[in-house]
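Sharing a structure, written as structure tokens. Questions coming.
Missing here: one protein chain of the complex. Every other protein chain is in place.
And then chain A:
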């Protein structure tokens, strides 16, 4: 197992980026009578997973858990080969968070910094060189068309621009795991296409992406991937003794036929 320090500057060599085992997630009682669901899944390196489902089905909570922003109610979670359960060490948590980027529904910014500085901040926190910070920041600002707003403060900008900036900030470090919540994928088609194109290139280089939407992605989306639907309905036992939610290994993903695997 790699030491936490090596996570910072090297890509993760293992095949599984995220492994969830019976992770307990809350869900609306209208969708799940128990008010919770148990989810097991595995996301490999270079894989994209679309998480779909109606409101209150647990999509954002799932992303929050993987982003290590919430404590799990039960079950086990392994991220990049590290146990990310309740006993995770602070240092490991911080180093994992450096490799996970999350474009959440309502992004928070450092309101006293300009947009450019906000986007450059993760690079500074990762101790990048000054010239690299400047180059990468200018490059991603251009890519997302944020050049005109580079010196503006976040409070003065529209929600779409803030979401674009959040995407730029999330991707500027070229993370190993990318999590995107719904608004960034549905608010503006241009933003969605730019975002998905960028994520596609990162996934091709070995990153893993989880994208949450209420509706399944259209067939012409630039980023193809596996789709799961929440709330999770375990498969009914098929004959014999099969308590797990699907056949085969409890960690293996659902079959494409069952879960609307597109692409």
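The definition used in the following text is that a contact is a pair of C-beta atoms (placed from the backbone, for glycine too) under 8 Å apart; a residue touches a chain by one contact, two chains touch by 3 or more; residues count from 1.
Everything that follows uses one rule, which is that contacts and distances are computed from a predicted model.
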item	value
Choices "Sulfur carrier protein ThiS adenylyltransferase", "ABC transporter permease", "Cell division protein FtsX" or "Ion-translocating oxidoreductase complex subunit D" - which one is the UniProt name of the chain not shown	"Cell division protein FtsX"
Touching the absent chain when the full complex is considered, from A:21, A:44 or A:117	A:117
Of A:22, A:72, A:98 or A:174, the one touching the omitted chain in the full complex	A:98
On chain A, residues whose C-beta touches the chain left out of the figure	67, 69, 93-95, 97-99, 102, 108-113, 117, 120-122, 124-126, 169, 173
